[in-house]
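Below is one structure, written out as structure tokens; comments come after it.
Every protein chain except one is present and positioned as in the full complex.
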Amino acid sequence: MLEFLWLVPLLPLLGFLLLVLLPLTKRAAAIVGVGSVGAAALLTLLIVVELFGLSSDAQVFRQIYWTWMQAENFTAQFAFYLDPLAAVMMAIITGVGFLIHLYSVGYMDEDPGFARFFAYMNLFIAAMLVLVLGDNLVVLYLGWEGVGLCSYLLIGFWYDSHANGYAARKAFVVTRVGDALMALGMFLLFLHLDTLDIQQLMANANDQWQTGSSLPTIAAALLLGGALGKSAQIPLQTWLPDAMAGPTPISALIHAATMVTAGVYLIARTHELFLLAPDIMFLVALIGATTLFISGFTALVQTDIKRILAFSTISQLGYMFLALGVGAWSAAIFHLMTHAFFKALLFLAAGAVILCVHHEQDIFKMGGLRKRLPVSFWSFMIGGLALVAVPLTSGYYSKHEILFAAAGNENSGQLLWLLGVLGAVMTGLYTFRLIFTVFFGEENTRVHESTVGLVVKLPLVVLCLLSIVGGWFVLPLDHVFPASEEQAISGITSLVTDVAPFVGIFIAYLVFHQNKALADAVVAHTPGRLLQRFWFSGWGFDWLYQKILVNPFMLFVRINKNDIVDSFYRLAAWLMRLIHRLFGLTQTGRMQWYVGSIALGVVLIVGAGIFS
Amino acid sequence: MIAIPVEHCLLLSVMLFCLGLLGVLVRRNIIFVLMSMEIMLNAIGLAFVSGGARWGQADGQVMFLLVITLAAAEVAIGLALVLQLYQRYRTLDIETISKMKG
Amino acid sequence: MTAEQLQALLPIIMMASTSVIVMLVVAFIPRHSVISSVTVLGFILTFASLSWTGEVGQGLQVTPLIVVDRFALFYSALLLLASLVITLLSFNYFTKGSGSENQVEPGEFYILLTTATLGAMVLVSSNHFASLFVGMELLGISLYVLVAYLSHYRQGRQGSLEAGLKYLVLSGVASAILLFGIALLYAEFGVLGFGQLGALWSNIGALNGIYAMAGLGLLLAGICFKLSLIPFHMWTPDVYEGAPVMATAYIATISKGAVFVLFLRFFMVSGAFMQEMANNLLILIAIASMLGGNLLALMQSNVSRILAYSSIAHMGYLLVVLLVANTGNVPVSTISESVGFYLVAYIITTLGAFGVMAVRSNMLDTRDTDQVADYKGLFWHSPWLASVLTGMLLSLAGMPLTAGFIAKFYIITMGVEGLKWLLVSTLIIGSAIGLYYYIRIIIVMFMRHDEEPITGKRDRAVSTIDGLVLAALAGVLIWLGVYPGPMIGVIQAAFPG
Partner (left out) sequence: MSLELFLFYLASAVAVFATLRTITCLNAAHALLYLISSLLSIAVIFYLIGAPFAATLEVIVYAGAIMVLFVFVIMMLNMGKQTVEQERSWLNPVIWIGPGIICTVLLAELVTLLVQKERLLETVIVTPKEVGISLFGPYLLAVELASMLLLAGLVGAYHLGRPLTQKQPGSIK
């Protein structure tokens, strides 16, 4: 089956083309959209099974299609590279993608842009697959920009609303900062290592560069910039909460399960480069830990159900970065996978809730939905438990691997671990704040009766299962990443790690279920209110950027509104028009004048001959 | 044999050529313009033939023959257009065909 | 003449026979569809015969006049395909007019298309002044008539007569100047072949034969006229505007293309422009053309005239390549390659632009659909046509993903490698100015128009042939812009050395 690898991205792409070019009925659009991704998922399954059936040394498959561009010593092949890492990513993308597509058939049922929605989704799947399968950085970058484009289109899917357009633009511009850095990184790598083929690049880097020298450090830092933008890590995290303006399936697919993990994938893919730059590795870990900590607090005070989940996503991505930073590569990918399952589940369940309460997203306007929406409630419960990392759920295994790796790290491992554990407490706290508020207590919303159909329930059930059993998978990534040595973890560490989520849940139970007045009381005090506002605004990042970046820029724009530079151009344009009019006068239409011009030309040419 | 300076032949052809050009530049009657073009072509023929004479080759005269062919074809088409011009505007003034400009 | 030479001459013989056969068909079966089909068939067979010329290797000299080599065959192929496109597009241009009182019989149009193409084919294979002369005049005589073709039709087409007479007189004078130059060169050196001339010049070293310089200057002037380079450019806009659009397309593509190819060969074989004098002059001419052409086009309201002025600029760009060759910094094969690509791109693009105009024009109208205002809102009622035209204009402007971009990129690269900074910067300034008027047409096409177009013209449905031809042109345009590799390979193989 391996030789059919090219078909995997091609199927969704064909789906996209069909959806765009043909005026399909809704039913046909659904069949094409879901069917193409479903077929890709099936094919992926076969390919992955075959790949893992091979002996572990031979689990690498490379397919070259054509030479994409060639200039002097630069050659970019359009080629795919399949190894266990890519295979895992591919399985997540097509698998979760298929479920979300299926869910969308129900969710988007009444939307006039039904076909357009599936077209974008299919294009996204294709681009994401190209990203993870790309054999060299150019192909990867193609996919990278492709998913960025789809993200932009889908955030702004309901383009009638001004806010959505703004959110889409913001996401595009903020991630573009990262992309620019990444492109610079690619140029730098090519300049010094003469190739962009990833495997070759890593080999060359190992040959030519010393660990810790400046070149690999700069290159890794630039690539990290790209990863930060895509994966919404500090300081480029501000776009993700706003991106929730898009339809909920998009939030589940792009802004939780797949695209935002592209940064994690990029670092894992180029881990050999990062190993040459220990300083950057530490920076990765530090950024991850800070992000997970800060966004945990932010999630705690949000009121919009989707924004809570968005900050939670940022926080979980922080865990992945933490894992990458401490060299626990497989743990990062493992968490990536389990997170894809449970976060997709949470978003989809949230979507089902939102759909049933007439597109209300404020959690304090919900309540007591447990009985009315049992499927959503149980989905939320299972997803939440996995997110909080309660034992026996998938999140437990992956998060603990990360926290143990952090604890065993020799560089300030304790600090990182502590931040991670505090983050875990916060996770428990905000997750169950959400669950208690929405599903318990008294009902205060009218529920849409016709609610959800089978196509919505089925993906939820499957994802529930995956969120539980997902932790039992053993990812065969040993040959992709260098083995990380087993650290001895002290009993205390282990215990604290295990207990932390329950602490969070317990506090949540006390404050948000048992004694609701307590929360109000805290907020009633000035410090509490200030803190709440500060956290609510996402630690003021947006405010800060507005002040130090946007405002000066706007000021500059205002100053230049009267066109200091433009007047120069306007003068040039005016001059051009004048010359045009003068030249136009020579074109008199009179034949003898034209003959005269020819004769004059001849006189000049022959004259030049004489006097030279 | 005949001893005639080739330069003088060329000088003559240059003079005729310039006179032809002058005619094209000055005359407003389209028939005169065409005649002046004939003068230019004839001057070219003279230059070719004298070149051939200088080198004792037949090539000059062959080129002259080709020039005559061109002259014939050009005159045929030119005069056909002159007839149309006259039919349409009842004049041979070249200024009538200066409407397109700018 | 040996059998081998005769075989090499096959395409030219085929083309000449096509002319005669078309003439007989016009005389005996005067039906438009038959004439058109026979002409198309003739072009196709001639095109096919290009591959039966046998092994010409480094070039086969057929009599002193003609050399059949890959260079000649490649450009013959290009010109034949362009002629084919023009023939195909002409059919509907003339058919649309065949109403009750149609007196313009298109038969002669096709005969003259074939004779003109014969002339062009002779030009690209010529390495002798005699064949240069005959080829150029065969092309010229046919074009005089093609330009004036609609002149006796109703009171409307005054432009056609005016353009025809102007072109006849101006081109006649220019030919005379060119011929006089040849005559002077002949009188000085006693040879007419490019190769012999080159050999003589390389013996002398510099051109010290003083009136050879006059000869060369006059020759240069004549060629500059045909390429409409400043200051020999003035005929261009008037002729473009007045001529029936298909004749304009012919002048713009095949006539100019063939003359430039000849120029290139003359330059390569004889080494004429290694001369300091010619070099400096050409620099001046190139700069004047690049700036002047674009500036003249700037505020034009007539698309034909815009394309005419822009063609002046484009020929100026092409001249840059030849000037770079003089520096010796760039191998001649690269020069030939970039000229080849530029010509291919330019011909395709120009054909496409005029093709759209032809599809929207009607022989019976007082003029072709060539006002910028006629294109207002085109996108909203004929999105296909508007897209094709947009593509062509973007290519002329040198936008990426079109053939024009690669072509211009080639020239700029050449200029930089040849260290011709003045020329390169002029080229870039010229292109920037050019962008303005190309984009202006595009914007007009995308404007919403609520009322009927000013001229009251409504578009008929595009016929199948026209649609296919335009789609093919647009396809090739994009293909060359995205994946130029194969075409570059073909052009490289066509280098005569």
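The first chain written gets the first letter, and so on, giving A, B and C; residue counts start at 1 in each chain.
To be clear about the criterion, a residue touches a chain if its C-beta (ideal position, glycine included) is under 8 Å from a C-beta of that chain, and two chains touch if they have at least 3 such contacts.
Not measured: the values here are computed from a predicted model.
**Student:** Under the definition given at the start, what are the shown partners of the omitted chain?
**Tutor:** A, B, C
**Student:** Which one touches the absent chain: C:14, C:38, C:77 or C:130?
**Tutor:** C:130
**Student:** Using the document's definition of touch, tell me which of C:19, C:228, C:289 or C:310 contacts the absent chain.
**Tutor:** Counting the whole complex, the residue in contact with the absent chain is C:19.
**Student:** Even though one chain is hidden, which residues of subunit A still touch it in the full complex?
**Tutor:** Residues touching the hidden chain, for subunit A, are 592, 596, 599-600, 602-603, 606-607, 609-610.
**Student:** Even though one chain is hidden, which residues of subunit C still touch it in the full complex?
**Tutor:** 1, 9, 16, 19-20, 23, 62-66, 101, 103-104, 108, 111-112, 115-116, 118-119, 122, 130-131, 134-135, 137-138, 141-142, 144-145, 148-149, 151-156, 164, 210-211, 213-214
**Student:** Touching the absent chain: which residues on subunit B qualify?
**Tutor:** Where subunit B meets the chain not shown: residues 1-12, 14-16, 18-23, 25-29, 31-32, 34-36, 38-39, 42, 45-46, 49-50, 52-54, 56-62, 64-66, 68-77, 79-84, 86-89, 92-93.
We take it that only the chains that are shown with their structure count from here on.
**Student:** Going by the touch criterion at the top, tell me which pair is linked by more C-beta contacts: A-B or B-C.
**Tutor:** Of the two interfaces, A-B and B-C, more C-beta pairs touch across B-C.
**Student:** On a C-alpha centroid basis, what's the spacing between subunit A and subunit C, in Å?
**Tutor:** 52
**Student:** Approximately how many whole Å separate the CA-defined centres of subunit A and subunit B?
**Tutor:** About 77 Å separates the centre of subunit A from that of subunit B.
**Student:** Rounded to the nearest whole Å, what is the centre-to-centre distance of subunit B and subunit C, using the mean of the C-alpha atoms as each centre?
**Tutor:** Chain centres of subunit B and subunit C, defined by C-alpha means, are spaced 26 Å apart.
**Student:** Where does subunit A touch two or more other chains at once, residue-wise?
**Tutor:** Within subunit A, the residues that touch at least two other chains are 584, 587, 589, 591, 595.
**Student:** Could you list which residues of subunit B touch at least two other chains?
**Tutor:** 21, 24, 97-102
**Student:** Going by the contact rule at the top, pick out the subunit C residues touching subunit B in the complex.
**Tutor:** Listed in rising order, the residues are 129-130, 133-134, 137, 141, 144-145, 148, 151-152, 155, 158-159, 161-166, 168-169, 172-173, 175-176, 179-180, 182-184, 186-188, 190, 192, 211, 237-238, 241-242, 300, 305.
**Student:** Mind listing the subunit A positions that touch subunit B in their complex?
**Tutor:** Subunit A residues touching subunit B: 584, 587-592, 595-596, 599.
**Student:** For subunit A, which residues are in contact with subunit C within the complex?
**Tutor:** For this pair, the touching residues of subunit A are 576-577, 579-581, 583-584, 586-587, 589, 591, 593-595, 597-598, 600-602, 604-606, 608-610, 612.
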